[in-house]
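Reviewing the structure listed below.
All protein chains of the complex are present and in place, except for one that has been dropped.
For clarity, chains are labelled A, B and C in written order, and residue numbers in each chain start from 1.
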Amino acid sequence: MDIAHDTLRQMYERMVLLREFDERCGRLMQENRTKGAVHLYCGEEAVAVGVCTHLSNDDYITSTHRGHGHLLAKGGDPKFMYAELFGRSSGYCKGKGGSMHIADLDLGMLGANGIVGAGPPIALGAAFACHYRQDGNVAVCFFGDGASNEGTFHEAANMAGLFRVPLVLVCENNLYGEWTKQADHQPIDDIADRAASYDMPGVTVDGMDAFAVYEAAGEAIARARRGEGPTLLECKTYRYYDHVGVDFGKIVRDPDEVAAWKARDPLEQFPRRLMEMGAITQTEVDRITSETRARIEAAVDFAEASPVADPAFLLDDVYTPAAAEGAHV
Amino acid sequence: MDIAHDTLRQMYERMVLLREFDERCGRLMQENRTKGAVHLYCGEEAVAVGVCTHLSNDDYITSTHRGHGHLLAKGGDPKFMYAELFGRSSGYCKGKGGSMHIADLDLGMLGANGIVGAGPPIALGAAFACHYRQDGNVAVCFFGDGASNEGTFHEAANMAGLFRVPLVLVCENNLYGEWTKQADHQPIDDIADRAASYDMPGVTVDGMDAFAVYEAAGEAIARARRGEGPTLLECKTYRYYDHVGVDFGKIVRDPDEVAAWKARDPLEQFPRRLMEMGAITQTEVDRITSETRARIEAAVDFAEASPVADPAFLLDDVYTPAAAEGAHV
Amino acid sequence: MPVKTVTQAVPEALSQEMSRDPNIFFAGEDLSVGGAFGTSQGLKKDFGDRVIDTPISESAIAGLAVGAAAAGLRPVVEIMFMDFVGVCMDEIVNQMAKMKYMFGGKATLPIVVTTAAGAGFSMAAQHSQSLEAWFCHIPGLKVVMPSNAYDTKGLLISAIRDDNPVIFIVIKRNLRLREEVPDEPYAIPLGVAEVKREGSDVTVVATGHMVTQAQRAADQLAERGVSLEVVDPRTLSPLDMDTIVASVQKTSRAVVAQEGVQFCGFGAEIAAAIQEQAFDYLDAPVKRVGAPFSPVPFSPSLEEAWLPAADDIVAAVDEILPARA
Partner (left out) sequence: MPVKTVTQAVPEALSQEMSRDPNIFFAGEDLSVGGAFGTSQGLKKDFGDRVIDTPISESAIAGLAVGAAAAGLRPVVEIMFMDFVGVCMDEIVNQMAKMKYMFGGKATLPIVVTTAAGAGFSMAAQHSQSLEAWFCHIPGLKVVMPSNAYDTKGLLISAIRDDNPVIFIVIKRNLRLREEVPDEPYAIPLGVAEVKREGSDVTVVATGHMVTQAQRAADQLAERGVSLEVVDPRTLSPLDMDTIVASVQKTSRAVVAQEGVQFCGFGAEIAAAIQEQAFDYLDAPVKRVGAPFSPVPFSPSLEEAWLPAADDIVAAVDEILPARA
């Protein structure tokens, strides 16, 4: 696949943004400056970015508890994200959602989700809306290897295959659901094999390789846009930190396993290949890193300077108020 | 496969019992003598009998809303079944369950079930118990093509494949879920294809052919008893009456389709083959039919002569009373 | 005015709203053939692809509604029997009900979930429940339970026009109730109770089919000179306590009647709220009528004993009537 160098550079920039954002999150947690459960995406950046580069704001994604990377890849602004994590009224969700529900519908991002497996049916619905309107838009559902054992995945995949809606089911197989290994939670190696049950293509790619993800996602999304139905795309990847937080329970994985995956760090292999291709220079890489870090710091500052969510608004946003009397009649 | 003639004759007897039982149910409903929702098994007898002939009372089955055939195949007594359908205290469930919850735990029959897809997790649990005790017993889960789209099937199949418990998932694919055709509820033809998702063998057989079912079920059950894990066995079959009742909503299927399936009626082809093999004579066939009909009439009489469930016992059986004080301590 | 049943009122409301707004679609099991209760009767013919038969996958059905609504459509989805909500509570309660709040208000989810509740047909423990209390406990949902055909049409139209998720509960025993129902569309506002019968001695707050039972009890008691006021909340959440409290202030006595299991049922909320808000007016405890603490039995003899009915309301009223000379 021939990818424009501009696109590649933008992808790299995004990946750096995802990494720096969550690294900073980790430190904020360790400094006890943010509260609640935060699940870091570090290590998995090639997936969200490889996929979302194909999407516009009119396309939809659903995310998981590990959602920062998905929102950023879809164009999320770190300012409003940190503000959310700090529980500020300037946050994406006015401080009501936090990390596990971070969302921006204007970007087509239908929310991080605290319920494992909740995404597929919701993404099915968004894809159904695209199909209903025949507007050429698509929905992408990110979900984990663990989530692939929830009944919701199966129900949504079956319905998507049946209705041939423009849905791409992206399984982020990071080999663990919490602290349980894939081999201890399902008796198969490639989750993409489950596609056959729903008459859709199943594709497995190296999720550490942004090229591979970009290419496979591009095909699946184009297929969906053409009205040819859903695809199950499995990306084998790895999370660098603990399931929740940085080193939540000090439950450690095999250090050799961790090292082997880190050796293929997308944030290293991707720019290396871009440099080999002449798509980017070391100077640009350095600039991107330093500019991103500055942006992150500014975003954290913005967040901390924002007013804390005011209990006066606690009961707002539960319901949409009725339209003016008779508006519908 | 070489099957003892005795076994074959018993299978045929059982199949006649299933058929006559539900034909009589249909008439009782039409005469408005029984109440509630009753789902007739007529047409599908080769499945329940082909499978359950391999089971003893120490093996477990779970059933569906269409459960009479399963209970009879597992050894259920028509007397207590009709009594249940008539809401009598002498019924299997003292009139508390009715057709949709008919059960006899003494026979290892864990109940008909009003919730589509409820069976697989329960059967998983029973299979788990056999596995836990290593007692060589197995669990069989009967479920429909429609049920194969419920998330519970997927979750239970995954866990069964993972834990390698002695479970046989028997899909009674009668081509319809209520009035919706298989092609309109799932994008695949052979539900057995879903087995690959859970690392278990998937086998499709002609569910109108008791030999084929007996043989395939025998292999799956033997495999389970040997500790080699679960199997998904799909039996293509057909129900002769409406989804519920006899001609509930007068929603008719293509008459050619109905005729084509009835031409392969298990109650005709099976005895024909037995006669060809010399395993049974026409006289025996006639005797079986007339004896079964007499048994059915006697059972209906027993039921109608039994006392109606007494409201004095309405609140019994909600809880198991505490064991004698200190019994566990 | 034409007389229609509840079963007719539902597809009529749906049809008129679907004609008005192309963003409305209706999805559920076997809808093409009218659905299990006739709630989609005739709609497939008129609305084609906007009436969708789904696989038996309630989680995906409810989730489909959430995603489609978030993406701008106005889904109506059917969960055939209310008892089946157990398989899709997460989508309704954790997703549909909470998305707007969790997203700081940015989502608008105009969804109607229709479902049929109640016993009375020997359908046994898994096809007879009234689980409205579960949904009322969840902020973000509205819960509507009409008691007759006129209200069914008007409330369903309002539910569809509402920009929030609404659980719309039809009661199986009400399906054949018939009443004058205008042909043209009309909206009955959500959150407004109605006094179905005026009276002076005891207020009976009744929901769903218990409104019919309360009317029967009122007829019986009228013969003995006792006057019941029957209040039907119609919308259970948000609940119009003002109308209820005003009635109790007048009568000083109240009975709350629901079909579901009494313990932790919706009636507990009403009873608790009445005594909180009208304590000084009450001359007797607020009595509850509801089902006993068992699953719904199959046998007609047992089910009849299980079902709360007019007699139970009469008995409750008798318990709190002042002793007569």
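Assume contacts are C-beta pairs under 8 Å (C-beta built on N, C-alpha and C of every residue); 3 or more make two chains touch, one makes a residue touch a chain.
Please read these numbers as outputs of a predicted model, since none were measured by experiment.
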item: Partners of the unshown chain among those that are drawn; value: A, B, C
item: Residue touching the undisplayed chain, where the options are A:26, A:43, A:69 or A:95; value: A:95
item: Of C:3, C:222 or C:272, the residue in touch with the unshown chain; value: C:272
item: Residues belonging to chain A that touch the chain removed from view; value: 35-37, 84, 87-88, 93, 95-101, 113-117, 146-147, 149-152, 177-180, 184-186, 249, 251, 308-311, 314-315, 318
item: Positions on chain C where the hidden chain makes contact; value: 59, 83-87, 89-94, 97-98, 101-102, 124-126, 131, 133-134, 136-140, 237, 239, 260-261, 263-269, 271-273, 275-277, 279, 282, 284-288, 293-295, 297-298
item: Positions on chain B where the hidden chain makes contact; value: 60, 62, 91-97, 101, 103-106, 110-111, 113-115, 118, 120-130, 132, 139, 151-152, 155-156, 158-159, 162-163, 316-323, 328-329
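By our rule, only the chains that are shown with their structure count from here on.
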item: Most distant chain from chain B, judged by the mean position of its C-alpha atoms; value: A
item: Distance between chain centroids, defined by C-alpha means - chain B, chain C (Å); value: 36
item: Chain A and chain C, separation of their C-alpha mean positions in angstrom; value: 40
item: Between chain B and chain A, distance of the C-alpha-averaged centres to the nearest whole Å; value: 45
item: Numbers and ranges of chain C residues touching at least 2 other chains; value: 54-55, 57, 59
item: For chain B, residues that touch 2 or more chains besides their own; value: 149-152, 184-186
